[in-house]
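Note that one protein chain is taken out, while the other chains of the complex remain in position.
Chain IDs A and B follow the sequence of writing; residue 1 opens each chain.
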Amino acid sequence: VIVTLTTDFGEESPYVAAMKGILLSVNPQARIVDLSHQIPPQDVRHAAFFLAGAMPYFPCEAIHVIVVDPGVGTKRAILYVEVAGHRLLAPDNGCWTLLPGSASPTRVIRLTEDRYWRHPVSATFHGRDIFAPAAGHLSLGVPPHLLGLETMEWVRLGIPAPRLEPNYLAGEVIFIDHFGNLITNIPGKALDQLRGPRRFTVGDTVITRQVHSYGEAEPGTVVALVSSEGMVEIAVNQGSAAKQLQARIGALVTVAS
Amino acid sequence: VIVTLTTDFGEESPYVAAMKGILLSVNPQARIVDLSHQIPPQDVRHAAFFLAGAMPYFPCEAIHVIVVDPGVGTKRAILYVEVAGHRLLAPDNGCWTLLPGSASPTRVIRLTEDRYWRHPVSATFHGRDIFAPAAGHLSLGVPPHLLGLETMEWVRLGIPAPRLEPNYLAGEVIFIDHFGNLITNIPGKALDQLRGPRRFTVGDTVITRQVHSYGEAEPGTVVALVSSEGMVEIAVNQGSAAKQLQARIGALVTVAS
Partner (left out) sequence: VIVTLTTDFGEESPYVAAMKGILLSVNPQARIVDLSHQIPPQDVRHAAFFLAGAMPYFPCEAIHVIVVDPGVGTKRAILYVEVAGHRLLAPDNGCWTLLPGSASPTRVIRLTEDRYWRHPVSATFHGRDIFAPAAGHLSLGVPPHLLGLETMEWVRLGIPAPRLEPNYLAGEVIFIDHFGNLITNIPGKALDQLRGPRRFTVGDTVITRQVHSYGEAEPGTVVALVSSEGMVEIAVNQGSAAKQLQARIGALVTVAS
């Protein structure tokens, strides 16, 4: 069984390795797939966008373990979730609630059965002591309902709603990728409702060039396009829009015609 | 068979990939598990703490390959070690000697049998030419005694001893993790011998707040706690104690009551 790992642990510390050790101790046949250990520390929102762009592409048999967990050791719950056919273990901080289908998950269980945990359970490393062994047992076929109690309550994250008017769209930067591309909350389809030439803005920068792919523009040019996830994106061919436009998460983006 | 890799090679160079290629050429069924390729360059001590926090959690069948090797190509030996049921290959620089049980390893063999190596053996890349093929052969079931000669001599690292008095503990920062948490050489259990309210110091900073988990404190607060490995730790909830206190490896940490 495939078990994927997504954490903010980095690689210079032994935390990811400890989780892999426990997982393989519980189920030596588990097939571990690293998704990322470079989620920015404690950045639950980043983790949520990351998962939304990754998990849906996996086969449903996989078990996804997400440990971006600023609330470790407090009363925040740990959840087992089935959503749109996918299965995951995550802290109850909303990191899974931007996934397609997350408005109506098939099943959400609050982990309570500590016989599937490692003991003693530390207060600061539930990745090793709860997530990894629970994932190991799941991958061995332990039925999820044995892990704890079904619940109807959990933390939800939202994406800020863009303003979509007939000739004017306004949204914000919600994710910045490794290349410095700025992904917004404006759906690419909303561009269809604009007539005439489009004028994008990010802060003081005006962008009039819309392309289908980065390489259509000269290197260094700021362009707008529709991202691989279908959202309006601002990019610089062979450069970083984030650096060039000094743009951050939350920066206002508008489109007018 | 699981073969884990721990190196200081980073990922932008082809060195890790070359090791994986050789390993899979010798044993196409080897199951490679990356522990870290972000050990700081040539930092044997960091590697030693990393391993102590990772290896004990693995099942004993695994073979651990560690290549943090500033002495590559010199006369330093390469060792096969069995310690507390775990098996590893490492340069003889002490990187495995902070592991539990390392004071009395079951077996230490100095690699000499070059028929298990790749030829020609370069002077600068034993990871590819010795470690990877030797690990591949081990994972195929070659008995360790065929790799070389048993030895009773090897390099040992030590952890500086803390000073533990009835009402005063003094130690130092021995590891800084990805989050900037400062792990010290003061055992958490030693805190029990202090009566009355505890007062921690790191450099000029006085810390009076002790917690069980980061999230108990407000974001940005400096706190003391017992780490997941049982040591006194100084942390900042959702921040970096290393940055906020400008603390480095070796910084003095005291606890008084």
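Worth pointing out:
The rule is short, and it goes like this: contacts are C-beta pairs under 8 Å (C-beta built on N, C-alpha and C of every residue); 3 or more make two chains touch, one makes a residue touch a chain.
A quick note: this is a predicted structure, and the numbers were derived from the prediction, not measured.
Touch with the chain omitted from the figure is made, among A:Y15, A:F50, A:Y80 or A:W117, by A:F50. Considering A:T112, A:T208 or A:Q238, the position touching the chain not shown turns out to be A:Q238 (whole complex). From the set A:V33, A:L146 or A:L252, the residue in touch with the chain omitted from the display is A:V33, counting the whole complex. Seen across the whole complex, the unshown chain contacts subunit A at 2, 4, 6, 33-40, 46, 49-59, 61-62, 177-179, 212-216, 225-228, 233, 237-238.
Touching residues on subunit B toward the chain that is not drawn are 8-18, 20-22, 24-25, 28, 32, 34, 41-42, 70-74, 76, 122-125, 128-129.
Note that in this section only the chains that are shown with their structure count from here on.
Taking each chain's centre as the mean of its C-alpha atoms, subunit A lies 30 Å from subunit B.
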